[in-house]
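The other protein chains are all here in position, but one chain of the complex has been omitted.
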Amino acid sequence: MMQAREVGAEIPEIEVRIPSRAEWVALARLAVATVAARMHFNVDEIADLKLAVAEACTNAIQHARESDEIVITCRIYPDGLQITIRDFGIGTEAERIRSRDLGEPRVGGLGVYLIRALMDEVEYRVEHDSGTVLTMFKRFGDSSR
Amino acid sequence: MMQAREVGAEIPEIEVRIPSRAEWVALARLAVATVAARMHFNVDEIADLKLAVAEACTNAIQHARESDEIVITCRIYPDGLQITIRDFGIGTEAERIRSRDLGEPRVGGLGVYLIRALMDEVEYRVEHDSGTVLTMFKRFGDSSR
Amino acid sequence: MDIQMQVRSVNGSIAVVSLDGEIDVYTSPKVKEFIGKLIDKGTYTFAIDMQNVRYIDSTGLGVLIGGLKRVREHGGAVTLVSTNPQTRKIFDITGLIKVFDIYDSVDEAVNALK
Partner (left out) sequence: MDIQMQVRSVNGSIAVVSLDGEIDVYTSPKVKEFIGKLIDKGTYTFAIDMQNVRYIDSTGLGVLIGGLKRVREHGGAVTLVSTNPQTRKIFDITGLIKVFDIYDSVDEAVNALK
């Protein structure tokens, strides 16, 4: 569950908008890694953030039908980083976006599982016919800052 | 002068929005360098693009009063890269934004000069009370692509 | 931002595939094609050297799982080489550590296939 957080002038916001295509996911990853490094997250945490963002972008590209762009928004809070990944596709209902049980290995179905494992708070919101918004939050670890 | 160019679904567009603060210029530079590398600009051209973007962001930070963010938009055309840098400050009239004559060295006054030297097309538009928009274009060199 | 791939053969039947770069939604189809072609040609035993893989995500894991399934149908096997803590962490949290044997060196990964 996502904790309610204020949005305002004191909360620095960085936004990246990319075409919904595989070749641009690396840019989203790099941008988030740069923001995270500026915030003094440590290397492991930066790697987690890159992976979570890439998984979210990959899902937007593969599952959000008829969406042509992805907007990645980073908000720097005193206690950590909030990242919102928004697509504009025809989404699945939020309840259907879930991590599967990890049983017999199969191709696919690991993205949402990884996002939930790597981030501290994760929330999907599906806006009727206007896409999926994933909001996730990572707190500063003890080792960062 | 800026050649008129269409904007449309076939022209991939990447946008980065940063707070109007010195610490975020490196992110704008990195994002543009990543886009340019994807477009197969060569290392020298990528360095030129980074510099032009940084000069434009620096000016937005230093001269656009009361603007709190900068939007960097990259549009990938078949013949090169168009970059738009927009601030939301109270600008100078466009005619006053010009490169000075390079005479006796003095601190300052090199930014616009460098932008004009490094990019193939440069145009400033000052929107009354809503900021400055710099549109610049770099063609693929003979060595790129 | 991209991936380089190489293959060399050990003992005639073991393919050592070296991957260098990032494996994501953009590059993993290239890896899939590269490995797929080797399987098509009758190679079913792989040591995949990921020591120079700086980044891998679920699309890359999907390619490895898909490859493993294909070679197993022919009685083949896949071992991996990685010392990257982040890579190991991802195999760990996805449970794939139980599916793939990950070694610290190519020699170990190749020996395990013999």
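The letters A, B and C name the chains in turn, as written, and every chain counts its residues from 1.
In the analysis below, contacts are C-beta pairs under 8 Å (C-beta built on N, C-alpha and C of every residue); 3 or more make two chains touch, one makes a residue touch a chain.
The structure displayed is predicted, hence computed values, not measured ones.
Touching the missing chain, out of B:V25, B:M39 or B:M119, is residue B:V25.
Residue in contact with the omitted chain (choice from B:C57, B:V71 or B:V133): B:C57.
Residue B:D44 is the one among B:D44, B:E66, B:D79 or B:D129 that touches the chain not shown.
Taking the whole complex into account, chain B touches the unshown chain at residues 22-23, 25-26, 29, 44, 47, 50-51, 54-55, 57-58, 61-62, 102, 105-108, 110-111, 113-114, 117-118.
Going forward, only the chains that are shown with their structure count from here on.
We define each chain's centre as the mean of its Cα atoms; on that basis chain A and chain C are separated by 27 Å. Between the CA-based centres of chain B and chain C the separation comes to 42 Å, rounded to the whole angstrom. For chain B, residues that reach two or more other chains under the stated contact definition are 34, 38. Multi-chain contact residues, meaning those touching two or more other chains, occur in chain C at positions 1.
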